[in-house]
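Every protein chain of the complex appears in place save one, which is left out.
Our next item is chain A:
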Amino acid sequence: MADFDQELDASGLNCPLPILRAKKTLNSMDAGQVLHVIATDPGSVKDFDAFSKQTGNELMESKEDGGKFYFMIKKA
């Protein structure tokens, strides 16, 4: 069971909302803290990868389970 500091459920939201909500949530967090995002948009897999590369926030984990997508993002 992985640890995280905050969780964001972006289920049902479509591009670009999961990214925008994640960014907003990360803004309120401290460096080194981990955000867990749940999404149903299949496009979010590539988007969170690209978000991580461009913002420097580390994508620690990206996985799919039962039609949902789960991401662990560590704030830079």
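Here is the rule we use: contacts are C-beta pairs under 8 Å (C-beta built on N, C-alpha and C of every residue); 3 or more make two chains touch, one makes a residue touch a chain; residues count from 1.
Just so it is clear, contacts and distances are computed from a predicted model.
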item: Per UniProt record, name of the chain withheld from view ["Chemotaxis protein CheA", "Glutathione transport system permease protein GsiD", "Peroxiredoxin family protein" or "Spermidine/putrescine import ATP-binding protein PotA"]; value: "Peroxiredoxin family protein"
item: Selected residue (touches chain absent from view) among A:Gln6, A:Gln33 or A:Thr55; value: A:Thr55
item: Identified contact with the non-displayed chain, of A:Leu13, A:Met29, A:Val45 or A:Met60; value: A:Leu13
item: Chain A residues touching the omitted chain (full complex); value: 12-17, 19-20, 22-24, 40-41, 51, 54-55
